[in-house]
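Below you'll find the structure I mean.
With one protein chain removed, the remaining protein chains of the complex are shown where they sit.
For reference, chains read A and B in written order, and residue numbers begin at 1 within each chain.
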Amino acid sequence: MRSMLAQSWQIYRKDMLVEFRTRERVVTMFVFSLIVVIIFNFAFNAGADVLQRVAPGMIWVAFAFAGMLSASRSFSPEKDRGTFDGLLLAPIDRGSIFLGKLLGNVTLIGLVQLAVLPLFVLFFNMTILPYLSKLLVIFFLGTVGFTSVATLFAAVAVNTRMRDVMLPVLLLPVASPVLIALVETTRTTFEGGDWQDMTNWIRLLSVFTVVFLVASVMLFEYIVEE
Amino acid sequence: MGDRSAAGVAGTPATSGAHGVASAPGISVRQLTKTYGRFRALHRVDLEVAPGSFLALFGPNGAGKSTLLGIIAGLVRPSRGQVFLDGEEITKDRDENLGKRIGALSYQTYLYDELTVLENLRFYGRLFGVEDREERIESLLSTVGMESRSGSPVRTLSRGMRQRVALARALLHDPDILLLDEPYSGLDQDAMVMLKTVLTARNKTILLVTHDLVRGLESADRVAILNRGRLVFEAEARELSASDFEQTYRDHAV
Partner (left out) sequence: MAGLATRLRITPFGLICLVGLVASLYLSLIWAPRERVMGDVQRIMYFHVASAWIAEFAFVLVGVSSVIYLWLRERRWDIVAYSAAEVGFVFCCFVMITGPIWGKPVWGTWWTWDPRLTFSMILWLIYVAYLMLRVYGDDMPQVKTFLAVLGILGTIDIPFIHFATMWWRGLHPDSLVMTEEGLGAGMEVDMRIALAVSAVVFTLLFFYLMQRRMALERLRDEAEDLRERVEHRHPGTVGA
């Protein structure tokens, strides 16, 4: 177990170093999320009260698609340039490749969330400061849960002919409980709700995250073997 | 063959004692079959590579050569059949430590373009749990003649230079089995000589897959031809002349 974490850490470090050199994923995700926010404004063309009601949904649509982008890009260059086989040849638990990739995706998506959230607040004229600690917990739980499934399905989709289309088709139905829970808890929080008002949702988020994280680590090994 | 191992560049003084000829394992492949959906990549292949020997495997595109290497390396799961290393089956459950024994060099370099030569080698060194990592990297880089470029991003290197770094990468953990998949592609003349030196060191069991009949024949102990997933020819390399073998290849692999 310890060595597995150490191995994931190596993969994570390598991925972050590559990302630091290219800034490919962070930049595309950030720009993408930003465009989603702006386009949604056009799409609704509504008053502030309506916008504030749809804001939680909007936030998670933007982050879900940005997350898919990151997950997909965490495998496609490795696959296309053949480095993925280099990782598979290593004497490591293959679950650690998954964990390293997951950790990288969570880090990058988290960074983009940190950058985009203030802009959301700005554009939609929302209050965020009093809810910050709650949002942090919700965002962290949800992002880990969603990204676990996204990372696993990205590893599947990267092998298919229509990889960019296949990822949302595979991922979004399975991840829908997490997305529903995220939108609901985010909404409740912005409406000033307390933890008691969303116990069910937080439970669902936590159990989903744990169950799918464990399942993904276990199933990853099967996916990467030809 | 023991007398020849000392000449090699692959075994540095620190490690050649532990991984001499005696410890290089034999590979035996038994009734190996792999189907990809409707396509049969390998069909009941039986193959023996004696400990410390060098086998060159030839065949046209799609003959199943790379699939065979993939199965031995643990990248591909066979549909039926087994592979043994020193009598121990490796195809049943994945053994993480298999990676420590196998060095793979292919036309794909497994290197990250964005990272420098040194960063690439350090990453793989950590992943493979190489002891004395820095010294090992240093000595291998000078072996392949790349020490002056250790700080360059791989993206700035020529194809031949990348292949040299890939060679260093493959030998990093001092494997006792070498799996080579078209290793000559993109190599310049110097690097070709270098690779030949490594291959003639003979303290490792080597399985080479290539199109290049002449180069394969001159380095190997044994040769084999794979066609349409079946092993169609096998012989001692020294019993064959280059022209004979070319004729044999044409007879078997069309």
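Here, a residue touches a chain if its C-beta (ideal position, glycine included) is under 8 Å from a C-beta of that chain, and two chains touch if they have at least 3 such contacts.
Source: prediction; values computed, not measured.
Peer 1: Of the listed residues A:32, A:146 or A:201, which contacts the missing chain in the full complex?
Peer 2: Considering the complete complex, A:201 is the one touching the chain left out.
Peer 1: Which is it among A:18, A:69, A:166 or A:217 that touches the chain not included here?
Peer 2: Touches the omitted chain: A:166.
Peer 1: Looking at B:37, B:87 or B:151, which makes contact with the chain not pictured?
Peer 2: From the options B:37, B:87 or B:151, the contact with the absent chain belongs to B:37.
Peer 1: Write the list of chain A residues that the hidden chain touches.
Peer 2: Residues of chain A in contact with the hidden chain: 149, 152, 156, 159-162, 166, 169-170, 172-174, 176-178, 180-181, 184, 200-201, 204, 207-208, 211-212, 215, 219, 222-223, 225-226.
Peer 1: Given the full complex, what residues of chain B touch the hidden partner chain?
Peer 2: Counting only chain B, the missing chain is touched by 36-38, 40, 77, 228.
Criterion: only the chains that are shown with their structure count from here on.
Peer 1: Report, in whole Å, the distance between the mean C-alpha point of chain A and the mean C-alpha point of chain B.
Peer 2: For chain A versus chain B, the centre distance works out to 39 Å.
Peer 1: Please give the residue numbers of chain A that touch chain B in the complex, ascending.
Peer 2: Listed in rising order, the residues of chain A that touch chain B are 7, 10-11, 13-14, 17-18, 21-22, 81-83, 85-94, 221, 225-226.
Peer 1: Quick one: in the complex, what on chain B touches chain A?
Peer 2: Touch residues, chain B against chain A: 70, 73-77, 94, 96-100, 102, 104, 106, 108-115, 119, 123-124, 126-129, 153, 169.
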